[in-house]
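A single structure is presented below for examination.
Note that one protein chain of the assembly has been removed; the remaining protein chains are unaltered in position.
Take a look at subunit A:
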Amino acid sequence: MTVTVERGARAVAKHQHAGPRRPRTRDSYALFLLPGFLAFLAVIIVPFLMNTGVSFTEWQGIGSPKWTGLANYRELLDDSEFWASFRHSMFMVVAMAAVPTMIGLVLAAALFDYIAKHFGSKWAAVLRACFYLPQVLPIAVAGIVWSWILAPDNGSLNELLKAIGLSSWQQDWLGDPDLALYSVMGVMVWVQIGFPLVVFMAGLQRVDPLLYEAAELDGAGWWRRFWHITLPQIRPEIYVVLTWCTIAALKVFGAVYVLTKGGPGGATDVPSYFSFSTFFEKTQVGYGAAISTVLTVIILLLSLIGLKLQTRAEDAEEGVRA
């Protein structure tokens, strides 16, 4: 049996191309796009261009900026703190994109295919809401709560370890430079899981149940059904989640600000926090602007590559089905 799923905007675009061209009507739609375009211009494009302009200057935020050309970018290339912050970003991609996607997939499949079937869809919905809760909490609130949990002296985690006789496992979770980044990563996994879970469960709704029934009749176990049906069927959602979460990981700021302020000794610094502290704390506005410009360009490139890969994979998939 072949299941053909036409996907959102691309499907619409295909239908438009297939129909007669009506340029006049399409031009008149431009008016509807105008408010969004103006907002985009005022809130994104103009500030970005201004920021790029500032990045070519030496400026303390007051007085006249001094034009220094590419000096900030040259300094950036040799700045070990900047590159260390980017290395930490890669860890954040693991914590905020890779791990939550994997856990989210397994959980979504388990809730959809096991919990809903054996305990009822209400229980699946309740559990889904529980997993999604961290996404609803403001990151400042979640961060403060986690900083209490991970506190070295009276933190709940250390108290719990003590209570169950594992005192030797107690750690200064956010104060030990060898541990702090992993602790922040752990918090971010907790924060992120809900997003892929909800997207994947929505994706699973459109998978033809007959596929599962047929596989079950053929004697396929849960894991084989997950591997051969669930995964291929929700591949578009996986691409979307991975792209979205990778971008979120690259620009993560709130959690680092609340939990560690980049410390101890820069062990959890990330580019967005590095840019913020350079810009506002050190008032090296030009240099801070250069960091955020580079960060924006990198995020943009990675997003475009992600989207391109997604499109190519979808095209290849559709080609096979056709």
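Assume a contact is a pair of C-beta atoms (placed from the backbone, for glycine too) under 8 Å apart; a residue touches a chain by one contact, two chains touch by 3 or more; residues count from 1.
Criterion: contacts and distances are computed from a predicted model.
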Identity of the absent chain, which is to be given by its UniProt protein name, from "Extracellular solute-binding protein", "MotA/TolQ/ExbB proton channel family protein", "Aspartate carbamoyltransferase" or "Acyl-CoA dehydrogenase": "Extracellular solute-binding protein"
Touching the absent chain when the full complex is considered, from A:89, A:243 or A:277: A:277
Touching residue (missing chain; options A:97, A:139 or A:180): A:180
Contact partner of the left-out chain, one of A:38, A:70, A:126 or A:231: A:38
From A:53, A:266 or A:306, residue that would touch the chain that is not displayed: A:266
Positions on subunit A where the hidden chain makes contact: 27, 30-31, 34, 37-38, 41-42, 46, 60-63, 151-153, 172, 174-177, 180, 260-266, 277-278, 280-284
